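Excluded from the complex is one protein chain; the other protein chains are retained at their positions.
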Amino acid sequence: MAFALILFPLLMAGLAAAVPSNRLRPWLLPLTATVHLALVVMALGQADLTGTAGGWLVLDPPGRIVLLLVSTLFMLCSFYAVGYLGHRQERSNRVFCTCLLSFLGLMSLVSWSHHLGLMWVAIETTTLVTAPLIYFNRTQQSIEATWKYLVVGSVGIALALLGTFFLAYSSLHAGLEPSLNFDDLLKHAPELSKPWLHAAFVLLLVGYGTKMGLAPMHTWKPDAYGEAPGVVGAIFAGGVTSCAFLAFLRVYHICTAAGESAYTSRLLLFMGLFSMAVAVLFMVGQRDFKRMLAYSSVEHMGILALGLGIGGPALYGTLLHVVTNGLTKGVLFLSAGNIHRAYGSKSTDLVRGAIRRLPLSGTLFLAGFLAITGSPPFGPFISEFAILNGAFDAGRFLVAGLFLLLLLGVFIGMGATVLQAVQGRPPSAVRNTPYHDGWLTAAPIVILMAMVLLLGLYIPGPLTAMLNDTVRFLEVRP
Amino acid sequence: MLERLIYIALLLIMPPLLLGIINRTKARFAGRTGQPLFQLYYDLAKLMRKGLVLSNTTTWVFIAGPVVTLVTVVLAGLLVPAGPFASPISFTGDLILFAYLFGLARFFTTAAALDTGSAFEGMGSAREVTFACLSEPAMFFALLVLAKVSGTLTLSEMLHGPAGGFPASAVAPLVFIAIGLFVVLLAETCRIPVDDPNTHLELTMIHEVMVLDHSGPLLGVILYAASLKMFVLGAVLLHVIVPIQTGMAWADWALFVIEMGALAVAIGVVESVMARLQMRHVPYLLVAAMLLCGFGFILVVR
Amino acid sequence: MSSVWMVLTAICLLGLSGAPGCLLSCRSSAGQRVATLLMAIGGVLGVVGVGTSLGGGSETSLSVPWFLPWGRFAVGIDALAAVFLVPVFIVPVLGSIYGLGYWSQPEHPDNGRRLGVSYGLLAGSMALVVIARDGALFLIAWEVMALAAYFAATAEEHENADVRRAGWVYLIATHIGTLCLLAMFALWRSETGSFALAPALVMSSEVAGTIFVLGLIGFGCKAGLMPLHVWLPGAHANAPSHVSAVMSGVMLKMGIYGIVRITALLPVGPTWWGGVLLAVGAVTGVAGIAYAIGQHDIKRLLAYSSIENVGIIAMGLGLALLGRAQGRGDLVLLGLAGALLHVWNHSLFKSLLFFNAGAIIHATHTREMDRMGGLAKRMPWCAALFAVGAVAICALPPLNGFASEWLMYVGLFRSLSSGGEVAMAAVALATIGALAVACFVQVLGTVYLGEPRSDAGDHAYDPQASMIGPMVVLACGCAAVGVFPMMAAPLLERATQDWMDLSGPVPAIEALAPLRWITVMGLSFVGLIGAAVLAWKMLSRSRTIGTTGTWDCGYAQPTARMQYTGSSFGDTLVGLFAFILWPKKYWPEVRGVLARRSRFRSVVPDAILDRLVVPAFDLVGKYLPRLRMLQQGQTQVYVLYVLAIVIVLYMWGAIGA
Partner (left out) sequence: MTHQLNALLMVVLAINLFALGTSRILALIRIVAFQGAVLAILPLLVHQHLNAAAAVVVLLTIALKGFAIPAIMIRALRDAQIKREIEPLVGFLPSIILGALGTAFSLLFAGQLPLAAQHSGSLLVPTSIATVLTGFILLTTRYKALTQVVGYLVLENGIFVFGMLLIESMPLVVEMGVLLDLFVGIFVICIITNHINRAFSSMDTRRLVTLKE
């Protein structure tokens, strides 16, 4: 099963590279994605955690959540991508499709891998295969964005590798059989040598944090999200970040198992609040609504870090937030992509009255904004509120207060931009630009929004079970 | 029962006399003989016989003004005890109704004035409502003091004071509110120094300017209601100033009438010896009255 | 069907009433009629449900598990909820009937449907807020209400920048409130262990105090307690009038309901709770009505008077809280009963007045009162109805405003028997009353009486029955409650019982404040007026009645422009209250022999919003972006950040360890 999930998309990627027709190639995306999702569902069906490949590939509860999330998001995005590429026939989409598909495979690898080295390799490779996606538009800006993504991202990832080595050495130093196998490390967590563990945690937090986009390593994010097509933004903000989070979650798991939760939460709370603050800083008065979305992503990565920092009582909310944030980001980026296409601009100086120019996308963009800022009855409200409750249960009142304050800042900063974009009268220039909402470019967003709304009113039993399993899994102490 | 009837009769008949007394007093001070005591009765009789002229700007509100005023003042009168006797109507919290009935009267008087569309009458009604905003608090401070010292919430028991008369500690506050209430009386009944009832400079008037367009029976109603108002407020004030009463009913009636007359004389004296304040200084006077009553309140709750 | 199910069905009907319209054409009024029908059915069903719930015997609560991490779907109807449910089920229905004429779909093809949907959602969610018995459910209903109100109020967003601005201010304000409520409920949960809104028997006083303050801020934002009222005038002024009516008449009361409910759940608190609420209420009331006098825009004026009434209600609550802290059952009863009755009354006369304002705007196409005048001749019905509303809102007998304020007065006067400083509030209440008279005489006189000041009202006329009807209903409501307040007494007593379990037998309101006398006086007043009218009829038959122009002190050529305007009417009062209002005046500069034409202008901006909040936001917006130089695009710097954070984190961790 594991190999099927990982290799099938890679094979299809190869196929995509081979297919000559620019018009047919995109259809490989939904095809692969659907099959992949089906396989994922089957994989989730079988409950045993016994690994394949000598315990290197195990689908544990956190992996299940991320796998399901990203596969779902990817499928919807893939349909959208067909519609989008339909509008971009002037440009070859060979590289685009190939990279997207191989990302799907690597993502599956990340969520399966139980060997930190292997996981690192997978993450690093996702960095490499996603770079061309940003470069799709072939403009000077897009090159610049790609360059920054590669340099900052690679440096961060390199630090993650160093951190991984430190982690391994901490076990070696403890006189154990040195290993990067997650389960071994978890088993011997308490014996690991503390100084090495601390250093490793810092490096891995920074390393995978760069990939998640925590401030101040977020610098590549607004550029990349701003220049990449909306669908790529969605996959980045919902998929890549989630994978990076999963990778970091493993490290966090080991450190907490080692009884270092005081140390980790100290660092994580700092990073979380700092990221949210930076997001607020750059959201206020932000004219470019795609960059604004990037900062919103920074903010939510901060929230995830914060949730982990609070720990125990907030874990449920944090994991739920991975899902709700991923789906909502999908809504936002896809609808923003449509608006961008219709107006030929992503600056609110030109973009006005989107609701009237694109009734569907505009409304969804607005709804997405309300959802992502944590308004009931949408999913993110539930998860953010759960995190808040966790903070109160953990007695971290100051953190809770700052959290709420920053949420307010985010709401004001984001709302000013979004409302400016969707309200008012559209300028006459864009009344009759070619783009109009079509099935392929609108339906996926509607479905995503429906999911977000559903998660706000009713969390399906299986998902609840998965979340609870994960929480229990994360609280195993050897 | 009997004294109720007597009281109602007194309430309805006596008020115009007060104006006569006031005018006589002023005339005496001016060294004139002055108009007969019962002048206002003659005027009213004459006005009631006259026809009337309505401005074609006006609507039903114009007529509602005097009518509502009269009705409310009469009702208010029924809540106030005369001399030693319980008021015809009295229940817990009637003092608030008493105050608010004047509010209702004010609402319709001023509305009627605005109904004519005349700048002068607008001016008058604006002043009326404005000064009311200052005299109202004064009045309520006074009511609070009375309620505190008498320990009851019905106007008549309150004004009669507790069984053994007001406690000595209550004297100072009572003096304060007595002065305050007297100012309020002058303001509410539009006498000097707040207003000048018989000037002919419309710009300097409050009450008179509001009724410029009312004529005939309506004017009569207004004049009568005004005198009633003075009578009612006077009755309240008297209870605070001179809470003395002989045991005998008839003596008390006489006493009450004399007190009322004396009050009228006092008003007349004030009108003769004082000049009308500048319009922009009136608020200070009223604020002063309010502060006096406020001090009284602080004294009793302290 | 049990009462709770009736109410839930009603909520669904109200909430979804707008949905069918979305499927129908935006040019036909069919969808709107369907919506109104659904709302009417829902309203009737709801009222019946509430009635049966009070009747007892019927199922009044429901609690089923809910697939969220916490919380259950728990609802319940007690007397306290019933009090608030009544206006929720009545006013919006009247509003949507009114809307048939005022905001007919064919005339507003591009926002009619949106308005329909959000309006229905608003009504439904408010009812849900009232019956929610679980924190999570409450929050969700609350926020749906807030957002629905936003979309309803900004129906004209695409045409008018003011609407957008007002909406944005509202959105921020309500979000601040919601965040406070999030904190409050989170704290509640971490203390009591669940979101169940059941009375907390034991709670440390600090925590209870914190919850109270958070609730006061959170709910106060919605209710419009000063200084949290900043969103209110703009939103009400720019919303469609029937939406303003519902927002002001009902939605503000949800904030009040929140405070009432949370104080009911908290254990008996210290006296400062009541003191704070009383003080805030007094300030809000006086300042609110003072601001109202300064307004030129009739809807802004009404909005400020809503703030004033919220202040009055808050004073009643404050008295009740004080009474509870001091163990004075009578104060609790009178304060709370007065407050709750005033909730009803305000929803009656304020929606009446907003409907009326809508009719005026519909007829004159302006909100500037100083451009109106003499409408009473053209719109006799509206004039009469407005007069009723005005008398009622000034709390003058014999209408309903007086009944509720009278209860509070009696309560305040009764507090004299112990201490008595509290009774000072009675003076504030009296001042508010006098100012209200000034304010509404001004409106009545400027809008309806005198001569037209401009041609705005030339084509004015009484609107059609669908707009008059609801107003008549509301006016009758005002009269009924005003003359027969004792009808409400039993419900109010039960509500008080729900709010605080008064030890021993409940003192009947009648025993503390004889409402029957209000009836007696009211009836006698009506009787006397009737007699007077008859007398007038006879008299006027036997007299010659001439008509002529207003005398105007013999001025030969009076013109309509010479009339006292609303602003000149209120000028002295605005001057007296300048220390809170900070009015701005722009004098004409008259220079030279033949001065150029120029105009005098006076405005009373909202001190908090326009002199505090907006400048603060501008300041932040000006200086915060300065920090953006941290991200100027050099990759080298970005890499440096990575290195720097590694060091910082290591240090930060080392310090901790």
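Order of writing sets the chain letters: A, B and C. Residues in each chain are counted from 1.
Everything below uses one rule, namely that a contact is a pair of C-beta atoms (placed from the backbone, for glycine too) under 8 Å apart; a residue touches a chain by one contact, two chains touch by 3 or more.
What you see is a predicted model, and the numbers here were worked out from it, not measured in a lab.
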Where the missing chain makes contact, among the chains that are shown: A, C
Residue of A:151, A:186 or A:405 touching the missing chain in the full complex: A:151
From A:1, A:19, A:35 or A:143, residue that would touch the chain that is not displayed: A:143
Touching residues on subunit A - with respect to the absent chain: 115, 117-118, 120-121, 124-125, 127-128, 131, 135, 140-141, 143-148, 150-151, 154-155, 158, 161-162, 165-166, 168-169, 172-173, 175, 177-180, 193, 195-196, 199, 222-223, 226-227, 282
Where the missing chain touches subunit C, by residue: 625, 628, 631-637, 639-640, 643
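Operating definition for what follows: only the chains that are shown with their structure count from here on.
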Of B-C and A-C, whichever chain pair has more C-beta contact pairs: B-C
Separation of mean Cα positions, subunit B and subunit A [Å, integer]: 78
Intercentroid distance (Cα basis), subunit C paired with subunit B, Å: 36
Residues within subunit A bordering two or more other chains: none
Parts of subunit B lying in touch with subunit C, wherever the complex brings them together: 50-59, 61, 63, 67-68, 70-72, 74-75, 89, 91-94, 96-97, 99-101, 103-104, 106-107, 110-111, 114-123, 125-127, 129-130, 132-134, 136-137, 139-141, 144, 147-148, 151, 153, 202, 212-213, 216-217, 283, 294, 297, 300-301
Subunit A - residues contacting subunit C, complex: 144, 147-148, 151-152, 155-156, 159, 198-199, 201-203, 205-206, 210, 216-217, 219-220, 223, 262-263, 266-267, 270-271, 281-282, 284-285, 316-317, 320, 353, 355-356, 370, 373, 375-377, 381-382, 385-386, 388-389, 391-393, 400-401, 404, 407-408, 411-412, 415-416, 419, 423-425, 456-461, 464
Sites on subunit C touched by subunit A in the complex: 66-70, 110, 136, 139-140, 142-144, 147, 154, 157-159, 161, 164, 167-168, 171-172, 175-176, 178-179, 182-183, 186-187, 189-190, 620-621, 624-625, 627-628, 631, 633, 635, 638-639, 641-642, 644-646, 649-650, 652-653, 656-657
